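Left out: one protein chain. Kept in place: all the others.
As written, the chain order gives the labels A and B, with residue 1 at the start of each chain.
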Amino acid sequence: MSARARRVGLLVVAVIAIAWPAILSDYSRSLATDGLISGLIVLSLVLLTGFVGQISFCQYSFAAVGAFTVGSLVAAHHWSFWLAMPLGVFGAAVVGALVGIPALRLSGLFLTILTVAVALFFDRFILASGTWDAFSGGLSSFVVGRPSFLGVHLDTSYRFYLFVLGTFSLCSLGVWNFRRGKTGRVLRAIRDAEVAASTLGINLTAWKLAAFATSAALAGLAGALLAVSIGSVSTGGYDLVHSLGVAAVATVMGVNSVASAAAGGLFLVFGPEILRHLGVSSQWFNLITGALLIVQLIVTPDGMVTDFQHKLGHLLRHRAARKAPVPATELDVRDDVPVRTGVRS
Amino acid sequence: MGSSSVRERIAIVFMTLSVVATLVLGGALAAQLGHPRQQVVQVGEASATSSGGGVSAGDASAAAPTDTGSATAAGAPGDAASSAGQAASGGTGGTGSPTAAGSSTGTAAGAGGTAAGSGTAAGAGRSAAGRTTATTRAPSGPAAAAGKAPAPGAPGAVGDKGPDSPDEGVTGDFITVGGIFDETGPVDATVERDVVRSYFNQVNAAGGVKGRKLRLLDCDSAFDPSRAHQCSQRLLSQKIMGMVGWTSPSGEEPETKFLTSQGVPVIGGLSVPAQFQSPLAFPTMASLELHGTAMGHHAKDLGVEAPGVIIVNVNFIAPLKDAMLKALQQEGIKPVDIEQVDITKADYSDIIVKMRAAGAKSILAGLDPFSYARMFQAMERQNFKVPTLGFGLDKKSANDAYGSFIDGAESLIPFKEAFDPGSANDPDVQEYFGAVQRYFPNQAKSLDVYTEAQWVAAKVFVEGLKRIPGAITRQSLVAALNTLKDFKPGLIPSVTYTPGNHDPNHCFNWIHNVKGAWKTYATNKCF
Partner (left out) sequence: MGLPAVLGVNFHLTPGYTVIGIVLGGVYALAAVGLVLIYRVSGVLNFAHGAVAMFATFTAYEVSTVKGAPGWIGAIVAIAVGAALGFAIEYFTIRPLHGRPALVKVVVTIGWLLVLQTAAGLIWGATAYHQPVRLVSRDGFRLVGTDVTVGYDQLTTVIVALIFALAVAALLRYTTLGNAMRAVADNPDTARLWGISVNRVTAASWMVGSAMAAVAGVLITPLIAFDTFSLTVVVIYAFTAALIGRLSSLPMTVVGGFLLGLAQTYPRMFSSLSGTADAVTFALVLLTLGVLFRPGGRKVRVV
């Protein structure tokens, strides 16, 4: 997509995102907030898969690190949210790096198994009562109040929504910039040709670990925000099942484009809501997601959002080309190179 | 492998459809969200969920005696509004969860049908095979509503209706309350929801309260605390007066705190600690901590020796465990082993073997009904028959799965044991069973101690409503509830609430299982 079209699009989206919720109900705003927080987790997957080409099924475990750090420090030790949250994010990053270490040697399928094992381990052992009650709250939950940001107490749903929107936008921008930037493009290229990468003198290990750590940090941030959004942190919301769900939606939307983060998050939240308004049992949402996942992988393998962006881009480029031929200045690295991981195809 | 151009075309069509669908639905949703309209739903919505199965035979919107009739179904025929839906959106993991996707509750087929309800719409409305959305009720005959009123509770005074407060769930036609229930997932609380609805249906059939019908909006928290929170917010946005009879083990503790902080009264529930810590919370069951204390002391009466303790790892059992251990200590009983299990633990053989090896001569347990089933099955398999005392053992549908080792098991209940054959002639028990049988017969065997708590909650709520002298608001409800002194809702000796925090229920009945039947052998054990 041309830079101008993209800027216009972003502006429109920004205006809608800021202005529209102002007239919605509290409930819708809280849904939108949760959608953006889920979007952060999808973003963490975009980052990870985009750079390392791996799907992770334990993002909610990293989110749990962030959430429980905030929960235990704020509720039990009365820390300020602004101190607890960075610590939670940092903790998540450390855990992410730890998970990344074995990931360095594993190929796609086995990394998948590892992340599943991590998710189970986290939810059923670390967060189980008796193991580390100071962190997990044992059998009771941590209650967390809303913080104040720059003097503004974030207790109303609109204010909190704007705060989350800002955070999400910043993170999205960061990821997008990084991808577009030189390092990002190089990293994406090495995803598929590791031998070439090492000849370029790139320290693959460091970059991969960094990717895991950053992805986990994003998820941890989402967890911290979730703690504040819900108002309490209890075990039960961070299990394998949630991680699988978010990975499924991320794949459906397309892990190679940053826009799918917002799309995915909102889909996760508003999908069931729409179903409810139609009078359909919202159990169907899971079914629909599963079916979409299957269909999408066969028909639009890059993900719905990514594919859509490409088609739109082609469309606009054709129209532009017809108007006036413009030499291609931007090195347009295809970011839809399929993830090639295992030996077997 | 199809040709790629065909695939291209399919892809384009698929995407276009998705985009169009999203825009259309998004637009429709936007219109909705901006102005959440007051959903007009007929009382007694059907539920499309699981076990409870059965379509709710809601009573038809009987022509309310005073009302200008059927302004209820009022609305437009097109008003198929869902409402009764639950929010299970859970932005966090709505998908993925295999079980947890909120189930829905059906839409009440708004269908214009006005009036002419009959008190026994029950029979008419019931359709076969659950799982569909509400049927339209057979508008049978004239408003014979009054004639069939089974409830001893008097209908609201015909004349004095009082003004509406729509922001708090009181409209001209309805008083709306909410409830969060774990309807899908490892726990099935649809029975608690349906018990509350049974009572409401019964009251509505007799004319309602203060000229209005009662209705319960439910929301599925699917054993996920973040869903529970979504449910709170959703119910708030749907304008409820308060929570009545809710049962959500996953999220009741934090949501009680949240809702009471928003000024919403909370009546009934699982007696989690937070419900004893707010003047807006009105629990109807003894606190779980008290259950633990009672169990510990009762163990002494039973002559329990060398107990093995098994507790399930859910977040509201904590106070029970600590209180029980403390009471045991006071009685000089030392557990030989204390085991903790996950609610999904499939096989209890290892625990039973360990207990036996540790020299356990009895078992004290705090589990959910289906974990009990697996525990008893393991006990039977390992032939480890020892005196067993457990809290919440009397759920009939689970008893079928317990096998023969339930015989002789001990339990306790802070209510009258409804399944005791000796209670069969008790009018309160008859009313309780009768209502459930009439409106939700599929749920009749899933009743247990928790459903009794929510039945009492529903009764207490209605009594509170009746005592409101003027306008029905949350505040006036709370004030009215605080006037309850020695109120006898049945199933429990009496309920008294005074301003401040509430804790009305301190006494237990000891029950034990005799060849499959639960019998009460001691009453009024208070702590």
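The rule is short, and it goes like this: contacts are C-beta pairs under 8 Å (C-beta built on N, C-alpha and C of every residue); 3 or more make two chains touch, one makes a residue touch a chain.
Worth saying up front: this structure is predicted, and the values here are computed from it rather than measured.
Asker: Out of A:V52, A:V118 or A:A217, which is the one that touches the chain we can't see?
Answerer: Only one of A:V52, A:V118 or A:A217 touches the chain omitted from view, namely A:V118.
Asker: Among B:M243, B:A398, B:I468 or B:L484, which residue is in contact with the omitted chain in the full complex?
Answerer: B:A398
Asker: Decide which residue listed in A:V46, A:A128, A:M253 or A:V269 touches the omitted chain of the complex.
Answerer: A:A128
Asker: Write down which of B:G162, B:P186, B:G268 or B:G366 is the residue touching the left-out chain.
Answerer: Counting the whole complex, the residue in contact with the absent chain is B:P186.
Asker: Identify the residue among B:D167, B:D301 or B:D347 that touches the chain left out of the display.
Answerer: With B:D167, B:D301 or B:D347 as choices, the missing chain is touched by B:D347.
Asker: For chain A, enumerate the residues touching the unshown chain of the complex.
Answerer: 55, 102, 105-110, 112-114, 116-118, 120-121, 124-126, 128-133, 138, 240, 244-245, 247-248, 251, 281, 283-284, 286-287, 289-294, 297-298, 301, 338-345
Asker: Given the full complex, what residues of chain B touch the hidden partner chain?
Answerer: Residues in contact with the chain left out: 1-2, 49-51, 53, 95-96, 98-99, 101, 103, 131, 183-188, 313, 337-342, 344-347, 349-351, 353-354, 356-358, 370, 374, 377, 381-383, 397-398, 400-401.
Operating definition for what follows: only the chains that are shown with their structure count from here on.
Asker: Give, as an integer number of Å, the spacing between the C-alpha centres of chain B and chain A.
Answerer: Taking the average C-alpha coordinate of chain A and of chain B, the gap between them is 35 Å.
Asker: For chain A, which residues count as touching chain B in their complex?
Answerer: 20, 23-28, 30-31, 33-35, 37-38, 60, 124, 128-130, 138-141, 143, 226, 230-232, 234-237, 241-249, 265, 268-286, 289, 295, 299-300, 304, 307-308, 311
Asker: So in the complex, which bits of chain B are touching chain A?
Answerer: Listed in rising order, the residues of chain B that touch chain A are 7, 10-12, 14-15, 18-19, 25-26, 28-30, 32-34, 36, 48-49, 80-82, 85-98, 100-104, 106-107, 133, 184, 220, 223-227, 229-230, 233-234, 236-237, 250-251, 253-254, 257-258, 273, 313-318, 321, 340, 342.
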